[in-house]
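Apart from one protein chain that is not included, each protein chain of the complex appears where it belongs.
Entry: chain A
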Amino acid sequence: MSQDLFQAPDYYQLDDLLTDEHKLVRDAAREWVKREISPIIEDYAQKAEFPNQIIKGLAEIGAFGPYIPEEYGGAGLDQISYGLIMQEIERGDSGIRSTASVQSSLVMYPIWKYGNEDQRQKYLPKLASGELMGCFGLTEPDYGSNPSGMVTNFKDKGDYYLLNGAKMWISNAPFADIAIVWAKDESGRIHGLIVERGMEGFTTPETHNKWSLRASATGELIFDNVKVPKENLLPKKSGLGAPLGCLDSARYGIAWGAIGAAMDCYDTALRYSKERLQFGKPIGAFQLQQKKLAEMITEITKAQLLAWRLGVLRNEDKATSAQISMAKRNNVDMALTIARDARQMLGGMGITGEYSIMRHMMNLESVVTYEGTHDIHLLITGLDVTGLNAFK
């Protein structure tokens, strides 16, 4: 891959909306991505392998639970810092950001919010340092957009819970040490269980041949009469609202992350358009290319404002799930459109691993699908503004 010459666009001087600490956190993540991710990511994506060696570095830059309080090993940062870290990591690769999102929002967040003190002390510091890695099991082969229909279930056997079922499309599954698994009890109520690798009957086969998020490990979670200790149930919240609360946090991070992918595509296309000569002048001097670049920077700027405002609302604990849906949907779609336009601008070079664009474009096909599909988020907004449910 070519040298990483990335320069972040900030067309509306949005840096002025950030604190000095936000910028310090963001710039540290940016430097780390340039040094540790950019040189290796294309190779790992090509060979469809997760670069395990970066886990320690991800932990050091605060990618694992930055908003978790310091007493549990987190950094105690605000939501905007979390967003900025996600943005910078996804600027490198959506797959690496996915690993960080899962660890932060789908594993650490439910243990912090729904777990008891023993569970917090036992797991959170090790998850923050990367000593333990986690995954999150909600989606099932037959229940994606409709998670409440899940069939994974557990029965109270007195000393333990007996867990049966299967989860699919689970980021980090192949190497995760623990899984936060959502399953129904005998009354049909959804609860979260902490399942540990090594429990008998628990396996995590890897999903192969993906064309997207190739540098991220994806797999299944299979539970065949797994005996889960009773103390591994998350006691403080149950029902579908519990996993959806985690998804709010993850979707918020994705709304920022997608900006990172878009910025990288835009920056690459802008630089290329000034260097690539056709008909005796840089292609950036042609109107059709300028139209693409002008629309890209406009959309990035709007997405940055949306994410920043949502971050402020989250800091004030005022952001609604519907507001988060809007930002996730808008920003990921924005990034995917920019990736496609940027790829066109690079012509044949755009399909090679010399540039990051096509990798981002393929990654974003997953990002636009997971954590609530593009269409489902539209229905969430539709429901929010009309009060009428169009899901079923």
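Just so we're on the same page, a residue touches a chain if its C-beta (ideal position, glycine included) is under 8 Å from a C-beta of that chain, and two chains touch if they have at least 3 such contacts; residues count from 1.
Everything below uses one rule, namely that contacts and distances are computed from a predicted model.
Student: Not counting the visible chains, the remaining one has a UniProt entry; which protein name from "Tryptophan synthase alpha chain", "Electron transfer flavoprotein subunit beta", "Menaquinol:cytochrome c reductase cytochrome b subunit" or "General L-amino acid transport system permease protein" does it give?
Tutor: "Electron transfer flavoprotein subunit beta"
Student: One chain is left out of this view; which of A:76, A:205, A:235 or A:347 touches it in the full complex?
Tutor: In the full complex, the listed residue that touches the missing chain is A:76.
Student: Specify the residue from the set A:60, A:156 or A:224 that touches the hidden chain.
Tutor: Within the whole complex, the residue contacting the unshown chain is A:60.
Student: Check each of A:23, A:197, A:227 or A:340 against the chain that is not shown and name the one that touches it.
Tutor: Here the residue in touch with the unshown chain is A:23.
Student: Determine and list the chain A residues touching the chain excluded from the picture.
Tutor: Spelled out for chain A, the touching residues are 7, 10, 13, 15, 20-21, 23-25, 27-28, 31-32, 35, 60-62, 66, 70, 75-76.
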